[in-house]
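In this view, the complex is presented without one of its protein chains, the others remaining in place.
Coming up: chain A.
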Amino acid sequence: MSGPNAAAGDEETDDPVFEAAEYADGTVSYPPHPVGPNGAERVGTVDLREYEATVVTWTESTATPPGVRAPNTLAIVEFDLGTEYDGPPVRAIGQVVEDIDVAVGDPVTPVYVEELRDPDAGIREPDSQDWDGFRFEPIE
């Protein structure tokens, strides 16, 4: 598949990239959008694998839809893009790696997973998006 929801790859290593977009006004967003939050055009890609993140909040969901693991622990994390970045917070939502407790404020790192849920079990057309991505693992 192609398009904004397709999995991106590192051109040199072919490793999957945790793709955020950088816009002409310096802001960064995950996921990427055609234009930034202020309407600025996209000028580049930021690979969020290169940055540490901190848990903003989390939940353990027990009532999961078809094709989703149960329970499904999810977290919203905020990436630290360094002192030179002064745009809006860059956050992501994602699953937490299995069998690990997580707490607000925990530092985490992204871990690549080939299939986050069964694409054939839910209502969404399997070919309409990618199903791989990054779970979050607390850093010891």
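We take it that contacts are C-beta pairs under 8 Å (C-beta built on N, C-alpha and C of every residue); 3 or more make two chains touch, one makes a residue touch a chain; residues count from 1.
Definition applied: contacts and distances are computed from a predicted model.
Enquirer: Using the UniProt record as the reference, specify the protein name of the hidden chain from among "Acetyl-CoA C-acetyltransferase", "2-oxo-3-methylvalerate dehydrogenase E1 component subunit alpha", "Transketolase" or "ATP-binding cassette domain-containing protein".
Expert: Protein name of the absent chain (UniProt record): "Acetyl-CoA C-acetyltransferase".
Enquirer: I'm checking contacts with the chain that's been left out. Which of A:Val17, A:Val46, A:Leu81 or A:Leu116 qualifies?
Expert: The one listed residue touching the chain not shown is A:Leu116.
Enquirer: Considering the whole complex, not just the chains shown, which residues of chain A touch the missing one?
Expert: 5, 29-31, 37, 56-69, 72, 74-76, 88-89, 91-95, 104, 116-117, 122-124, 128-133
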